[in-house]
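Next up is a structure, given as structure tokens.
Up next, chain A:
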Amino acid sequence: MSPTVQAILAFLQAWWVEIVCGVVIVAVVPLIAGYVVLVERKLMADMQARLGPMRVGPHGLLQPIADAVKLLIKEDIIPDNADKLIFWLAPVISMVAAMTSMGAIAFGPTFQVARDINVGILFVIGVSSLGLLGIILGGWASNSHYSILGAIRSTAQLVSYETAAGFAIVSALLLAGTLKIRAIVDAQQQSGVWFIFLAPIAFFIYLVASIAETNRAPFDLPEAESELVAGYMTEYSGFRWALYFLGEYANMIVVGSVATTLFLGGWLRPFPSVHWLDWLDTLPPLMIAVVGVYCVYRAGKQPARVQTWFMWAVALACFALALIFAVPLFVAPLKFVQPGLHGAFWFLLKVSGYIYLFMWLRFTLPRYRFDQLMHLGWYILIPLAIVNVLSVGVAMIFESEFGWNRWLALVLTTLFTLAIAMLLVNLYDKRRTADSSSAAVATDRYAG
Partner candidate 1 sequence: MLDSVIFYFFAGVAVLSAALMVTRRNAVHSAVLLATALLATAGIFLQLRAEFLFIAQIILYVGGIMVLFIFVIMLVRLDVALHQIRFRFQKWVALAVALALGGEITAVLLLARRLPGQGLLIQAPASADKLPPNSEELARSLFSSYLLPFEISSVLLLVAMVGAVVMAKKRTDDQ
Partner candidate 2 sequence: MMSPAHYLFLSLALFLIGSIGVITRRNVIVVLMSIELILNAVNINLVAFSRIFGDVAGQVFALFIIADAAAEAAVGLGIIIAFFRNRETVLADEMDLLKW
């Protein structure tokens, strides 16, 4: 064998785990994103007293596949004198950005594609901010006056909320003291409590900023503007549009996992180091078993026969999964599997909880106007985030220099930041309502 072949074999020998995980991620994420879309449509329907997609497959479960096939078959229209190269490149950038940032995320103590690079969280944020390029180039390449406006607006929104998200993450990193994702979760294990309780305001700022960053819910201005600008995705159709769409949902998963790793204790079960709560370890199999029982209960009530069979199949799958989760708990030799398996369960549970919150907000809240959105970003969120970094830093100093108890320091500083937040909010409300009502009165006395 020639040296190069040996070198390649050696390379594969060392890195085959990462390559396999990478391939799995690239294959599975579009599927997951598709099913997140289905879950969102079903949830929206449930909250709006209707049924949601029921036609394709039992309870609409094959809808994402139907959508994917439809989008693949759909004709790919390229607007005339659009910039062909960049028109093709833009959705690819936004999808690639979302996928690569997913590579560094640790879905469990064992499932991590990029084996713990020591700039961990920064890598995830840096690469997911590349998605911004995809949006701008997409807007520019489709060469229509309105998609450029839409692209500029969504970029302005993304840039301003990324700063706020950055500061929120900095204050969480202060507590963790390291950038490595695995080390952050271990830090939360040592301190025995999730960082959401130590820095609640940072979590709240990151929540709001991440909603704006994925262009969703009250901030979904650019592409959902019912006025006249229809957003940067207008000229895209068919598969290119699907790339953008999957990019958005993959981004949502990425943002959810960053929040879970930083604030919700990654793959730790609630109250990780409280030993008399160890029965919580048995929760994963129990929860899945409960879902199985619910499916059995619903199976009887299904109108069509195929739906009853389907419900039985789902129930069996749930019971099997519950068994897989339960086995390492009781069978001693399989004990080593338990952290990896249960960790992944807890992680995915928290991420889906976070995404559920995204969806919930989308169905209930109306949309911000663009200037209100920028006003919230620049005047309230960024200053508050900076003050929060300051206060967490000060709390850390109190704890290390003057030996205060960590909780006391953090609670005090959180209250201080809350006071600043109150000040910020009504300082600007008074000024804003003052000048906007004057704008209305200033209109000419048309009617004598």
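Basis for inclusion: all candidates are chains of the complex that A comes from, given by their letters.
Everything below uses one rule, namely that contacts are C-beta pairs under 8 Å (C-beta built on N, C-alpha and C of every residue); 3 or more make two chains touch, one makes a residue touch a chain; residues count from 1.
Note that the structure is predicted; figures quoted are calculated from it, not measured.
Evaluated over the candidates 1 or 2, chain A touches in this complex the candidate numbered 1. Residue ranges of chain A in contact with candidate 1, taken from their complex: 7, 11, 83, 85-86, 89, 117-119, 122-123, 125-127, 129-130, 132-133, 136-137, 139-141, 148, 151-152, 155, 159, 179.
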